[in-house]
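Okay, here's the structure, questions in a sec.
Apart from one protein chain that is not included, each protein chain of the complex appears where it belongs.
Here the chain labels run A, B and C in written order, and each chain numbers its own residues starting at 1.
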């Protein structure tokens, strides 16, 4: 999947300024001395004064630049002192700061995918995208020394060679954009298993959930999907599969059979391979077994989710063997469970 | 790919430990274009004026190298002295 | 359009297709003023120093043009030779 970082540190983004507006020709612009920041400038701006940080950079898009006026800029008014806001605290492992899509085109069209929190953050086989005309600053604190991904795109340049990206990280821009003790490494292969691949973020589960605030839920039996930080109202289908199973095809099947139906418009569905801990006597862990987890939520009580889940179970019952599905278990927050086949 | 390369060549105004640094990417220049009435100044110095002085200096040096400079006074004196001596012999 | 024209009359720093361009305005300068102890550097060269060298060069050239340089050794030799000859006549 493609995972795109949402925030930016662009000059033109008014949410980056403490006065809520992009500075104009009468304004005095201040970057905090000790804040390291990389700022993308897309167009031309007038400014009265700009105080730069001790370490930082302004990246000038073609046609972008600065000019000064004498005295007040009539189109700007009396002028204010405006500060570029703090961007130091944004964490790589904050699931709220990423958008996921199946293709680059989907990413551009805004066709984003729902996924559990662990998989909202880039997985080990994902392509990571920082928007082309934008700058950013991301804190790479991780539970491990590296954060492996397939590729990273920065300022329109895609890095998939480990050495080239590590060189970029050691450049001035790289150091301003990525900070923290862990290094993002690229060059991981894409997922080569047709039945899907584990995301690999469970090792950072606590860190990921540390930045998530859970909404209160009001259903009979709130469910906790694997890899998710919060209980949800909805349904979970757990699928066991055999050799012929193809995750991507199955995802497409569910999409075209069900999610295009108008009654399921409000549904969010995430489907991925998870590694379920195996326990001896239900207590002592002795390994993991891979299965496919389908998480269905509807933002309400979960009744709609359960209806869809029942449709999916029916489909498994009639076509499961053809699809390589050996077992499908349903849990619903209404309290209903079923284990067909 | 063309586009990707372009992106990497974006010029930057950087602050490096308080030093103000202007950089460009591959094959990209830093250009100062003073207008007729506006000057580019480094400290109190007018850059355009000083740069034209470099050429003037070069020309004058070339001239001195080709035609010699003024005759040092001690040479003129000595020549006059000799001239007088020779004439009175 | 108004705005564009205005920008042209203002001194500015712009990225032009990846080139970093400093343009002065109507009677408006662009000034690079590091602190007294800071320097202006172009690549590895100290621009401040080199600009002052231009003036030193000019002064030295003026001096050579006014007072002449050192006497070339062949002139000194010839003068000594003549002096000797004249004295022994």
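As a working rule, a contact is a pair of C-beta atoms (placed from the backbone, for glycine too) under 8 Å apart; a residue touches a chain by one contact, two chains touch by 3 or more.
Note that the coordinates shown come from a computational prediction; the quantities given were computed from them, not determined experimentally.
Touch with the chain that is not drawn comes from one residue among A:39, A:52 or A:129, which is A:52. In the full complex, chain A touches the omitted chain through residues 31, 33-34, 47-54, 66-71.
Residue-level contact of chain B with the missing chain is found at 9, 13, 15-34, 40, 47-48, 51, 54-55, 57-58, 61, 64-71, 75, 79, 82-83, 86, 89. Although one chain is hidden here, its contacts on chain C can still be listed: residues 10-13, 19-20, 22, 24-25, 28-35, 37-43, 45, 47, 50, 53-54, 56-57, 60-61, 64, 69-75, 78-79, 82, 85-86, 89.
What we mean here is this: only the chains that are shown with their structure count from here on.
Remark: chain A and chain B have CA centroids separated by 56 Å (rounded to whole angstrom). Centroid to centroid, with C-alpha atoms defining each point, chain B and chain C lie 4 Å apart. In chain C, the residues that touch at least two other chains are 11, 13, 15-16, 18, 20-21, 25, 28.
Shown for chain A are the residues that touch two or more other chains, namely 60-62.
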